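Removed: one protein chain of the complex. Kept in place: all other protein chains.
Each chain carries a letter (A, B and C) given by its place in the written order, and its residues are counted from 1.
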Amino acid sequence: MPASATHVYRRSIRFADTDAAGVAHFSRLLVIVEEAVHDFFQSRSLPILDEANAWPFVSIHANYSAACRFQDEITVALSIGKMGVSSLAFSFIATKSDGTTCFDGTATLCHIDPSLHAPAPIPAKTRNALGTGPV
Amino acid sequence: MPASATHVYRRSIRFADTDAAGVAHFSRLLVIVEEAVHDFFQSRSLPILDEANAWPFVSIHANYSAACRFQDEITVALSIGKMGVSSLAFSFIATKSDGTTCFDGTATLCHIDPSLHAPAPIPAKTRNALGTGPV
Amino acid sequence: MPASATHVYRRSIRFADTDAAGVAHFSRLLVIVEEAVHDFFQSRSLPILDEANAWPFVSIHANYSAACRFQDEITVALSIGKMGVSSLAFSFIATKSDGTTCFDGTATLCHIDPSLHAPAPIPAKTRNALGTGPV
Partner (left out) sequence: MPASATHVYRRSIRFADTDAAGVAHFSRLLVIVEEAVHDFFQSRSLPILDEANAWPFVSIHANYSAACRFQDEITVALSIGKMGVSSLAFSFIATKSDGTTCFDGTATLCHIDPSLHAPAPIPAKTRNALGTGPV
């Protein structure tokens, strides 16, 4: 995946994503970002959670610029960012069907070895599948 | 816990529990029932999730009779029901601070041995702590 | 929709649906049932939430017979049940891709007039779209 490439994920706002202000709850929009990241991993046949791999979010920065409402169709464009020894950053921009940006930001995941409960270098196979060489 | 005894759990409706209809989402009210069951287990020093014990919900029956809104204080009265070899039933009644019943029903949990991914007899120690003898 | 007809809804278990026991949380599986009902409404162009219509769940009965795990593909088959003056019942059976039933049950929704905060007769137009005549 070249630096400029993006992975696109679409999904509608479901009722359980909304809150009493009538819009999608900010925390549920971040769940959609996670779904987009996982959808990207799946598209590369990369393991998300197994005996040797886990990918917790270690930081999230998000700005919300327009409300998302029940049944709105959201498109998340994900761009791969910096890859460290164990970390992998993404930037994301979410838009509604009329093209309005509703939220954007960056998310950083850390590759973990679940048996060690500790960060572990991203395997070479994964680096290759992500289309980026060693740091 | 004699058949007529109840465990009481209180908690307010948080914003993330609500939906765009302006009320607590029905699924989040069941999360409160689970919290009540876990609070009861904790009050008896019973393990909820460890290497030898897990307690998934295997059935839930709930009726919703009055809407719960953001910041409403909910009281869940939990009564222990039938205990089988591996199963444990509860009935619950949730009321608002004015005494209105907002939802009630029954929940059945199953004792699981996580290493076997299978139902396992409720340990004698747990039965005793629950105040009920062998079936 | 004749009595025997079903509406089918598919969706995978996302990471945020899971819990520390490694399976989908029972409350999140009911959110999938709600998504199936809403998907059915959308397929009939019926309003789910607007100034004149809301459809809260007023009862849910569910039995969980097999665990659903992260990335499992779930198929929910929804059958319309009894329609009352204001109420509409569904039965549902959810299966995994290997055909195993993972959960099933019934859900009853109530048609509400949001301006009155009270049950309101299901409009004739909606009854027709649901394929069922007056009670």
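The definition used in the following text is that a residue touches a chain if its C-beta (ideal position, glycine included) is under 8 Å from a C-beta of that chain, and two chains touch if they have at least 3 such contacts.
Keep in mind the model is a prediction, meaning the values are calculated, not measured.
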May I ask which residue of C:16, C:46, C:66 or C:93 touches the chain that does not appear here?
C:16
Considering the complete complex, identify which of A:13, A:49 or A:122 is in touch with the unshown chain.
A:49
Residue among A:14, A:28 or A:111 touching the omitted chain:
A:28
In the complete complex, which positions of chain C touch the hidden chain?
15-16, 18-20, 22-23, 25, 27, 69-70
In chain B, positions touching the absent partner
14-16, 31, 34-35, 38, 42, 48-49, 70-71
Residues of chain A in contact with the chain that isn't shown?
20-21, 23, 26-28, 30-31, 34, 49, 54, 56-65, 67, 114, 117
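Here is the rule we use: only the chains that are shown with their structure count from here on.
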Average the CA atoms of each chain to get its centre, and name the chain whose centre is farthest from that of chain B.
A
Report, in whole Å, the distance between the mean C-alpha point of chain A and the mean C-alpha point of chain B.
34
Distance from the CA centroid of chain B to that of chain C, rounded to the nearest Å?
23
So the centre of each chain is just the mean of its C-alpha atoms; given that, what is the distance between chain A and chain C in Å?
28
Please list all residues of chain A that touch 2 or more other chains.
15-16, 70
